[in-house]
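Note that one protein chain is taken out, while the other chains of the complex remain in position.
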Amino acid sequence: MTALAAVRTSAAVNDGGLLKPSWAEVVKIQPEAEGIATYWLRFQDSNLSKAYRFLPGQFNMLYMPGYGEAAISISSDPEQRDVIGHTVRFVGNVTRAINRLKIGDVVGIRGPFGTHWPVENLEGKDLIIAVGGIGIPPLRPAIYHILRNRAKFGKITLLYGARTPSDLLFSSELDEWRKSDIDIQITVDRADSNWQGQVGVVPTLFYKFRLDPTRTAVLTCGPEIMIRFVVFEALARRVPTNQIYVSMERNMKCGQGSCGHCQIGPYFVCKDGPVFPFSAVEPYFNVEDF
Amino acid sequence: MAELPINVGSVVALPKPRLDDLLAKLREKGYQTIGPRVGDGTVQYQPIRGASEMPQGYTSEEEAGKYRLVSSGNSRYFDYTPGAQSWKQIFFPPRITLFDLCKNGGWKPVGSLEPSPRYALVGVRPCEIAAIKIQDLAFLRTDFVDPVYQERRKNAFILAVNCLRPGGTCFCASMGTGPQLSSGYDLGLTEMDDVFLVDVGSAAGKDILSGLPVAKPDAAIMGKAKQAVDAAKTKMGRQLDISDLPDVLLKNLDHPEWEAISKRCMSCASCTLVCPTCFCWDTQDHSSLNGTETERERVWDSCFNPGYSYQAGGNTRPNVRSRYRQWLTHKLGSWKQQYGVLGCVGCGRCITWCPVKIDITEEIPALRKETRS
Partner (left out) sequence: MDFQPVSFELIRSIPLFADLSIQHQKVIAEMSSIRPFQENEEIFHEGDTSDCLYLMLDGRVALEIHIPNRGRSRILTVEPQEMLGWSGITDVVPRRTLTARGVCDGRLLCIDAPKLIKACEQDHDLGFVVMHHVANVIAGRLMATRMQLLDMFSDPSSEARHG
């Protein structure tokens, strides 16, 4: 497993190994699109609030008593310590319960778990961040980090796809990011005549610019099928497999590599991932239903 | 009788009728004795108080999809092959409450993990010790320790027994886990006609023996015991060539045999429940009707359950082919990458208890056959 160069961090929220959550209050709910909102949470324990740290790409387990837990990637700035942002799509029992939360309600948290986007190792490189749908929230912390250290990176290109223009997340921030010299290419699967932007799919955005494979890293997150085609385009442009980082999604339940659900071959996605160098998961990537 | 000097590594002889004294001594020392008992037509691991509750005079017949207890025609205690249950139910309970919550101004935890009794496991086979060691690797990692498992495991006493009569589905000799004890026990028995030879495996084992009427075994009985253990190696009902594992599995993920197995496998999860190493678990919340109390429970799960690989957006393993493949490629494949050992001890339970007689000792060779590619 030497391909897993990414640093592992131990969970800041100690669950005693029994999945005991710490409690956090909903301080703000930011609707992002139909069926998606960002929940800003603050730990009730102020010491924990001060001690909590996460790295871009890591996730928390959010617990709704009576419903269970859901793995939700952290979408806020790692340097923002008082509240933590979780962008949630309401698709399952737990997330639909989260959808019923109001300001001041309480939710359980365990985390942070998993590997992170290795931004500290990518300084000096050109970065292509290729995301689709609900794949952008796990990369937003990395983007904040890059913006704060903009001079340390080369060309930054964000390729972002959504189903329709109204499904685009964080639209109001994208212009801010552009000002910091990030080339942002947005595309949607379908639109009406009012949409002035691009229509098409994320992988084809690779057709529209040139990259230097010797100094480029690709970070991608989104539906696995999209990741497959993004990797395909990156490999076609000779980006090395260990310079392509993918965030994998599996049924994550414990966050400790213990319950077994999130396995891909030898890996437990919750602890060995979710961020993998593509070289690590390549042998299993095109195996059906693995 | 003069007091015999006993040390770790000593082998002494205990007259058979004194097995009860040994069990009594364990209880006296505060252990809850769990041992083999006949129940539901098979051998189960349940609390026992004396040797009379054990399956004396029984032996068992195993084949794929078959387990029968029959009279052995002798008075031995350990001539059966273990049934569906394994010791994992002791250290890794099928259901256990992790915590209770009560809504009282906010969610407050109620109670805490109950201290575990000290268990003495009676009649643990070499393959079962190997299975416990494998689960130790999964639950007692350097980077994560499971408190439930640790609490139950740390003070447990293992009264092991050499396997002299392997069953029809056994292949521990192939896996290098038996039939002879090697380590990991406090006391290790070898059952002869009139005595148990007792191998002292630990200081705790030595402690239990003190005061019991043990004698120095003579050379003849030692020789007979060695013969019996050696003979057991040749009586395996099954064998498995593991020389090219895990590669033969991990490099054949698209082998047509997976599809063929899926036509027979019912995805019933029986093999994972009886497997002494399978460790997957799930959580369930149970709430009171008014929603003010909830219990968070941990339960065994199986990679054969559809919900196991369900995630928002669908199911990663939507068919039996992919679920069976996950089980076998983990057990005899990626397990090695994760924990340094294969996840199979050759106990044969998955073969015995499969309702459609799927036999991994046949499936591995089938997967080894060249494919068209």
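The chains carry the letters A and B, assigned in the order they are written, with residues numbered from 1 in each.
What we mean here is this: contacts are C-beta pairs under 8 Å (C-beta built on N, C-alpha and C of every residue); 3 or more make two chains touch, one makes a residue touch a chain.
Since this is a predicted model, take the numbers as computed values, not measurements.
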Which of B:144, B:310 or B:339 touches the missing chain? It is B:310
Quick one: say which of A:42, A:81 or A:163 touches the chain that got left out.
A:163
Looking beyond the chains shown, say which of A:49, A:204, A:242 or A:279 touches the absent one.
A:204
Among A:67, A:229 or A:267, which residue is in touch with the absent chain?
A:229
Can you list where chain A touches the absent chain?
35, 90-92, 132-133, 161-163, 167, 187, 189-193, 195-201, 203-204, 207-208, 222-223, 225-226, 229
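Following the convention adopted for this analysis, only the chains that are shown with their structure count from here on.
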With centres defined as the mean C-alpha position, give me the chain A-chain B separation in Å.
40
Per the touch rule, the chain B residues reaching chain A in their complex are 98-99, 101, 103, 106-107, 109, 113, 138-139, 141, 143-148, 250, 253-254, 279-285, 287, 291, 294, 296, 298, 301, 303, 308-313, 316-319, 321-322, 325-326, 329-330, 334, 337-338
Can you list the chain A residues touching chain B in their complex?
1, 8, 10, 16-20, 23, 44, 65-69, 89, 91-92, 95, 106, 108, 223, 249-251, 253-254, 256-261, 263, 265-266, 268, 271, 283-284, 287-290
